[in-house]
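All protein chains but one are shown in place.
Chain nomenclature is as follows: A, B and C, assigned in order of appearance, with residue numbering initiated at 1 for each chain independently.
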Amino acid sequence: MPHLRLLVSCADRPGIVAGISGFLAGRGANITQSAQHTSDPEGGRFFMRIEFDVADADDLEEAFGVVAEEFSLHWRIWDAARPKRIAILLSREEHCLLELLWRRRRGELDAEIVQIASNHDLARRDADAFGVPFEHVPVDPEDKLASEARLLELLAGRCDLVVLARYMQILSGGFLDGVGVPIINIHHSFLPAFAGAGPYTRAKERGVKLIGATGHYVTEELDAGPIIEQDVIRVTHRDDVEALTRLGAEVERTVLARAVQWHCEDRVIVHENTTVVF
Amino acid sequence: MPHLRLLVSCADRPGIVAGISGFLAGRGANITQSAQHTSDPEGGRFFMRIEFDVADADDLEEAFGVVAEEFSLHWRIWDAARPKRIAILLSREEHCLLELLWRRRRGELDAEIVQIASNHDLARRDADAFGVPFEHVPVDPEDKLASEARLLELLAGRCDLVVLARYMQILSGGFLDGVGVPIINIHHSFLPAFAGAGPYTRAKERGVKLIGATGHYVTEELDAGPIIEQDVIRVTHRDDVEALTRLGAEVERTVLARAVQWHCEDRVIVHENTTVVF
Amino acid sequence: MPHLRLLVSCADRPGIVAGISGFLAGRGANITQSAQHTSDPEGGRFFMRIEFDVADADDLEEAFGVVAEEFSLHWRIWDAARPKRIAILLSREEHCLLELLWRRRRGELDAEIVQIASNHDLARRDADAFGVPFEHVPVDPEDKLASEARLLELLAGRCDLVVLARYMQILSGGFLDGVGVPIINIHHSFLPAFAGAGPYTRAKERGVKLIGATGHYVTEELDAGPIIEQDVIRVTHRDDVEALTRLGAEVERTVLARAVQWHCEDRVIVHENTTVVF
Partner (left out) sequence: MPHLRLLVSCADRPGIVAGISGFLAGRGANITQSAQHTSDPEGGRFFMRIEFDVADADDLEEAFGVVAEEFSLHWRIWDAARPKRIAILLSREEHCLLELLWRRRRGELDAEIVQIASNHDLARRDADAFGVPFEHVPVDPEDKLASEARLLELLAGRCDLVVLARYMQILSGGFLDGVGVPIINIHHSFLPAFAGAGPYTRAKERGVKLIGATGHYVTEELDAGPIIEQDVIRVTHRDDVEALTRLGAEVERTVLARAVQWHCEDRVIVHENTTVVF
């Protein structure tokens, strides 16, 4: 029996839950998980995620459109049987890539990794070992748009999500528009601290006692997009920049894997510059 | 406008959410928070918590009884404006008591502390300072039932929750029945490790690298009731039993405060020997 | 038998540990704890903390001066039997003050709280209950130096440490010089994120998934002094600014208490703008 996920957001008003769950009950659906959030009881925004089984999903989206219109819903329905297609970009560091590949192989990541691309020709052997196509797309500092154009050829229309797994190039607004799917980045600090380059060096200089990582959707403004997940690890005066980098790598791969997994399970809704994670 | 909380559990089947939310919509209620859980999509148990505003709450419980019968619901509705009445029992250690009193004073604990009782006459001054009645109920090892009888006189029918804030006496099944309200205990270990007496001493002997605390509902079997919340703190070989006790006290009061707060906000449903915490 | 703590820092070179421990052995001292750190094996800085028992401490400092000179040591010796005298400043929020008072009462804080002062007249009753002198030192926005002058009268020469337990006034460089003892502040964010005013509001806007607190030494530059301790707590989209403030208060008081305790146990050495915490 098809297992579907419905994500909804709209201006809050009475009757939404009843309207939606009444529709689903009318279709014989069985709700197996649901969660709801209202940003503010007075004039706030309403968010909902429902997982349900339904015998006949054929014209469900069309029929749901009527309910959606009544409540002016933003919504999407995703068939749980259809894994998201992921493309991964990286530069030199491969630990985040490997974490995703391993989780995929162990059946822990509900997604298909369809393409890996890098501005360095280092991860080809790993990509081959996991049977994923790899493309070396060098970046010419004088002509960055050329490499973005090549990436767009490679990715646009062929994936549902782009993951920047320590990809150290800044992507233009044109690329974001062109690729047309969400992009998740891992930043190696607990944003908004240490946005930009060299976070571990700056963390050492500032003498912080925790270092962290942040998984977030990419927007045009660098390191400023909606945060999906963050975590930290304790460090001490004994840890030099190299040790911070090594400890941080543990957090980076965990945080990125969670952010990607939650996105692939349709648990994340963007609200202004923040996220609701159900 | 009255703000109510509805907690529901029942055998899972299609249509429950629609039935309940349809009823609420029909009463003009506005759902401000809801969460749902199904223990198993096949033949599992269904749990739901809904917070809602409704203009007319007068015969709401009666009317809801019809829906409840249709789905064979276990349920309760609680008016958010009515704080739970809490009685606190303790022995010598006062840190958990003080944590609850301070949170109450700061307006962080959605409850009224109506009585403090102890088998030691040590906390009277603190109780006075916060304006809460204190009763010294000594325990005669030869006649424990006498002290339980005195506690029952003091508490039965006068509170909605009993909190054991480091109360080191074992309560009989008769007491549990007699008091007729839930009892939350804080145990000074991450159960099921180190159940029973002297957990910090045993933790030191075992050489664990984390110590913890567990907030749980009390059942007749010692330290075996449904767990509401647990947390841990890192320790090292440098920490002797005294240091473990001091560090553990931090975790104990945080964990107990969370467990009590979640109970008071009607976020906890017991399921077999576990809890669903919404 | 006197129990002393020796803190040392100097340019690293061979023989320091042997020189110091040889001196102590020559005096019949028994080292009960020691720790050492070198910031960089090549041309770095050396840090050491030693706790030791010694029968005759009479001219120990004088005699140690010879060793100190040989190695160009920065050093201090503190008698563990002499608790540090602490003065606490606060504004409206009292949770950090109370945490320190309670820990002191429970014998968990190795210090004497000699004075509380505030620009609001709110904490007097709490101060009285713990038997600590309280002084209301209002701040006239037109003449901040007057209140600083009053604070200096109250504190200079009378305490070994000043703790800013949510004191929301910025202290001038003149005050820092005049008071002549270290000042520890608790900032309600994981610095360097959200330095300055309103960190919880800004945390909510940025949509972070962790909020934190930072205990640091005060320098002339706001929220930029050497960090002693930091910690964080997980939050979600459900937590509004009020909830962040409440959850954050838990972290603030824990972090501040740890930072103060470590300072009082002579565990902290400042190195450039960071700390070594033994």
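We adopt the following convention: contacts are C-beta pairs under 8 Å (C-beta built on N, C-alpha and C of every residue); 3 or more make two chains touch, one makes a residue touch a chain.
Note that this is a predicted model, so its numbers are computed, not measured.
Engineer: What shown chains come into contact with the chain that's not displayed?
Structural biologist: A, B, C
Engineer: If the hidden chain were put back, which of C:21, C:91 or C:169 would touch it?
Structural biologist: C:21
Engineer: Touching the absent chain in the whole complex: find that residue among B:193, B:222 or B:247.
Structural biologist: Per the contact definition at the top, the residue touching the missing chain is B:193.
Engineer: For the chain left out of this view, which of B:61, B:110, B:126 or B:231 touches it?
Structural biologist: Of the listed residues, the one touching the omitted chain is B:231.
Engineer: When the complex is taken as a whole, what residues of subunit C touch the one chain not shown?
Structural biologist: Residue positions of subunit C that touch the missing chain: 12-19, 21-22, 24-26, 28-38, 41, 53, 234.
Engineer: In the complete complex, the non-displayed chain touches which residues of subunit A?
Structural biologist: Residues 33, 95, 98, 102, 106, 108, 129, 238, 246, 249-250, 254 of subunit A touch the chain absent from view.
Engineer: I need the residue numbers on subunit B that touch the omitted chain, in ascending order.
Structural biologist: Given the touch definition above, subunit B has residues 37, 39-40, 190-194, 205-210, 212, 226-232, 236-238, 240, 271, 273-277 touching the missing chain.
Just so it is clear, only the chains that are shown with their structure count from here on.
Engineer: For subunit A and subunit C, what's the span in angstrom between their mean Cα positions?
Structural biologist: 41
Engineer: Averaged over CA atoms, how far is the centre of subunit A from the centre of subunit B? Could you give it in whole Å?
Structural biologist: The answer is 37 Å.
Engineer: By the touch rule stated above, which residues of subunit A touch at least two different other chains?
Structural biologist: As it turns out, subunit A has residues touching two or more other chains at 37.
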